[in-house]
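Left out: one protein chain. Kept in place: all the others.
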Amino acid sequence: MEKSIAVVGGDLRIVKLVEMLVKDGYTVYTYGLEMSEDLLRLDKVEICPTVNEALKSSKVVVGPIPLSSDRRNLSMPFSNIKLNVEDFISCLSGKTLIAGNIVEDVRKKLEESKIPYIDLLKREEFTVLNTIATAEGTIQIAMEETQKTLHGSKVLVMGFGRIGKVLAKMLDGIGAKVYCEARKNEDIAWIKAYGYEPIHLNHLNEHLGEFDIIISTIPFQVLDKERLELVRKDVVIIDLASNPGGVDRKVAKEKDLKLIWALSLPGKVAPLTSAIYIKETLYHVLKELQ
Amino acid sequence: MEKSIAVVGGDLRIVKLVEMLVKDGYTVYTYGLEMSEDLLRLDKVEICPTVNEALKSSKVVVGPIPLSSDRRNLSMPFSNIKLNVEDFISCLSGKTLIAGNIVEDVRKKLEESKIPYIDLLKREEFTVLNTIATAEGTIQIAMEETQKTLHGSKVLVMGFGRIGKVLAKMLDGIGAKVYCEARKNEDIAWIKAYGYEPIHLNHLNEHLGEFDIIISTIPFQVLDKERLELVRKDVVIIDLASNPGGVDRKVAKEKDLKLIWALSLPGKVAPLTSAIYIKETLYHVLKELQ
Amino acid sequence: MEKSIAVVGGDLRIVKLVEMLVKDGYTVYTYGLEMSEDLLRLDKVEICPTVNEALKSSKVVVGPIPLSSDRRNLSMPFSNIKLNVEDFISCLSGKTLIAGNIVEDVRKKLEESKIPYIDLLKREEFTVLNTIATAEGTIQIAMEETQKTLHGSKVLVMGFGRIGKVLAKMLDGIGAKVYCEARKNEDIAWIKAYGYEPIHLNHLNEHLGEFDIIISTIPFQVLDKERLELVRKDVVIIDLASNPGGVDRKVAKEKDLKLIWALSLPGKVAPLTSAIYIKETLYHVLKELQ
Partner (left out) sequence: MEKSIAVVGGDLRIVKLVEMLVKDGYTVYTYGLEMSEDLLRLDKVEICPTVNEALKSSKVVVGPIPLSSDRRNLSMPFSNIKLNVEDFISCLSGKTLIAGNIVEDVRKKLEESKIPYIDLLKREEFTVLNTIATAEGTIQIAMEETQKTLHGSKVLVMGFGRIGKVLAKMLDGIGAKVYCEARKNEDIAWIKAYGYEPIHLNHLNEHLGEFDIIISTIPFQVLDKERLELVRKDVVIIDLASNPGGVDRKVAKEKDLKLIWALSLPGKVAPLTSAIYIKETLYHVLKELQ
């Protein structure tokens, strides 16, 4: 039985994904990836002249992650063509769309057109896997931005969610002295169980002056003006939370603190691993669609 | 301000708890602990002749964990007295009861009598902390029951919930080759993130013959007759799930497999640490009651 | 080409070794193991009536570890026969003896008789491997002898040689707070590199009162009367050093301290793993003899 799939647009991770799909025996019909030289060399990759051509032979369509960067056109950095999101949707009748970060009004249109869709970024297993690359990218940044070794440094991880958990493990594994901040007693118990030093939010201020590095994974502003008064002048702060982030940027700048706002790390520091995560999640989705 | 608290019944962990409460400045009024010699020596512990005497000076009453072992009388191994659960409840008017494993019909009676109660075993932070002692007790059993070192042994942990997570970490830390079984793709992703070998339930049977040790944390019978056919004859199986457990005991016996059913480990292997967990959780509760 | 080997005497580890040799294709000629039921069932194991019969078909002879326990007869717990060490040597002409703990005067006799010999306990790789089982056995003892979890306990490892290194790693892996004592600045640097808390011998006394567990790997009496005054009353001390050990036993007893003197752990806690180590080392030796 022949396996085929359509891929429209996407960044380096999607290019790597196509390569792996071919390796696994798929014929891949692509549109919006024509400038990737790596794909040109592959036998079982079709570079289609129109999006309809690409969609013809497959019931499942893989789109970009995120679907669109400007809320208008598909995200297609490996193409000279522009493809409007609405035009794209109008071609999808009878197909299932698999893409990333599909925003509210696009979702609405898909639902109106009765086009089933799956947002990879909402798949828990993909989010967990991405956490690995985010944590490792954070460690790379911490290494690059400090004049000390992480080994022996005192590092505070704020928030003990997915990223906090994996990041703390890696930091500990490399020899840092790891402190984790949390609000809930339950999380404090987990922090103890994993062997890091727990700091309850209520006691955070007493300790803020001790750290070489502070990494925030919390999506609201915990490091406000008052708390930024308490950190060391030579601290390195890394903020992993999306807009508006967890740090008062204005105050940090006024105080001349070293603050790095690090977003979308997986695609930047480890596009290949990221592509593997996409592939694994895609295969789970394909299996569920059968 | 003087701090006082009432403690009625309980095992060695409660005795240790009383010692720590005294150390922290409490006067403790006890009933049903009169045979503990350790407590007799302490200044600020009152051994009260009646339960009412013990309850007089405190609004909060700490009871046994579990509250009752026979569903009739309070669990009081350090006493020669018998105290009926209903009689106990009838003394609690105006008090708050803190105990462990308060069963359905006792809960009902407490509610009818409008007596507020807190079940420590339902507190997430206590459950997480207990996981540490359970995991360590499991490792002790595994060491005692095998003729091999855990280091280098292939160990399967079935289920990646609270106990699975902590147990896998410790086994890995001691040098075992750790495999974790799970059903959900999300858990498989976590197992990868933590660096253990993931085995999806769908593929479990292909691997069952590889393990030196199998530890089940799943509360339903995953190791059934069919699967027990697949394990090694010299495997050691440890079942951590409460009744009916995760292993077909009858088949295991017929096949002469080494199966250890290990329950209530924290109190057995580490009563002192367990008492510390109780104290920490008790303090959280007291703070919330203020 | 047929492979055969002679095995004379030895304990459970040697019995397990014989089983593994058979599995690897050897025919094994044994003497002094006739009471092991496990061996009787094996096809390719010959139970020889005389030691000469056993030695006939092999140029290499595996003897007990230790060769003798009473300095007179071979160590043969799986036999009703007594075999004098000198009588044994007189049969070895033209053979190579591989055994453990061959003492000075036996070595002399072997040399006089021009019989080549290899003491497994002097093989560095065997000693290192044995360290794994010793460390794990120590952890088992520590778990059994304390009422606390190792996780979260403060543990002092005295001496950072082979055993200290492996033990510290395992203790850390299980979640203990690990402190390592050493005399040399170089060892202190290693302790830091591995991420444990270093304590220089010069500063030991200031810290001795902090530990839940103290494990000594040092072959001379560091925990003398003066230092035993400084430890906690509820400390558990484990002494891994052979006679006279690293702890003043008399003082420890007077002060009613909990002291466990743990020797020869590998054979006791993990005879099977120990047998694997013997096998691996034996194979290295056989290869070198070719």
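In this document, chain identifiers A, B and C correspond to the written order of the chains, with residue numbering beginning at 1 in each.
The rule is simple: a contact is a pair of C-beta atoms (placed from the backbone, for glycine too) under 8 Å apart; a residue touches a chain by one contact, two chains touch by 3 or more.
Please read these numbers as outputs of a predicted model, since none were measured by experiment.
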Contact set of the excluded chain (shown chains only): A, B, C
Full-complex contact with the absent chain, from A:149, A:242 or A:264: A:149
Sole contact to the chain not displayed, among C:192, C:207 or C:227: C:192
Where the unshown chain meets chain B, residue by residue: 151-152, 175, 192-193, 195
On chain C, residues whose C-beta touches the chain left out of the figure: 124-126, 128-129, 131-132, 166, 169, 185-186, 188-190, 192-194, 281, 284
Footprint left on chain A by the chain that the document does not show: 132-133, 135-136, 139-140, 143-144, 146-152, 169-170, 172-175, 269-273
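Quick note on the criterion: only the chains that are shown with their structure count from here on.
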Whole-Å gap separating chain A and chain B, where each centre is the average of the chain's CA atoms: 38
Chain B and chain C, separation of their C-alpha mean positions in angstrom: 36
Multi-partner residues of chain A (at least 2 other chains): 192-193
